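Removed from the display is one protein chain of the complex; every other protein chain stays in position.
Let's turn to subunit A:
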Amino acid sequence: MSIENHTDKQEFNITVYTENHIGLLTRIAIIFSRRKINVECLNTSPSEIEGIHRFNIVITETAEVVRKIAGQIEKQVGVLKAYYNTNQDVIWQEMALYKVPTDVIAERAIVERLLRENGARAVVIRKDYTVFETTGQREETDNLIKVLEPYGLIEFVRSARIAIIKDSEGFHRKLQEFEESEPHDEVVENEFLSSREKVFTM
């Protein structure tokens, strides 16, 4: 894991595998708010396994704080596992939507150039407005805002980040271990032992 300095703040991606239970969102969210940590974005979605939910949470904190937070999350009943990774260790994407008045960009040539240059596509083209969509990292989605501003950007929205851990084998094998009622050696990892593993966990 690419954490050189434990006292420097940087962006971390926390990936949490959970049961699909009402109330877990609050239980997880208050772990941050109680410590006055701002959640930059939070996404919940299904995972590769049916019935298992996946949270993707981004915060800017020191590695030390993130380790403790991940531990607190993993401790909650209903949480199977919490991983944390720096941006270098994940592949991440965000999606953005932009609403622009159609008459301003009515000239087809401009629209096409914009789409091409920014990897965007038009989702809806109506007489009154057009909605563009783009997916990428922060700079890319930010960039299109700048590009579209001269054309009178009416509305903008960006999704929470989703991320895939580069070195993860997914959760199928892990889940089997969790389902065994006897404690399984591999279920219990920790910072000291798993430093020899690539996927870092608390």
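Basically, a residue touches a chain if its C-beta (ideal position, glycine included) is under 8 Å from a C-beta of that chain, and two chains touch if they have at least 3 such contacts; residues count from 1.
As a convention for this text, contacts and distances are computed from a predicted model.
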There's a gap in the complex where one chain should be. From "Iron chelate uptake ABC transporter family permease subunit", "Acetolactate synthase", "ABC-2 type transport system ATP-binding protein" or "FeS assembly ATPase SufC", what does UniProt name that chain?
"Acetolactate synthase"
Who touches the missing chain here, A:Q72, A:N85 or A:T141?
A:Q72
What residue numbers in subunit A mark contact with the hidden partner chain?
18-19, 22-23, 26-27, 30, 34, 68, 71-72, 75, 77-80, 175, 178-179, 181, 183-185, 187-188, 190-193, 202
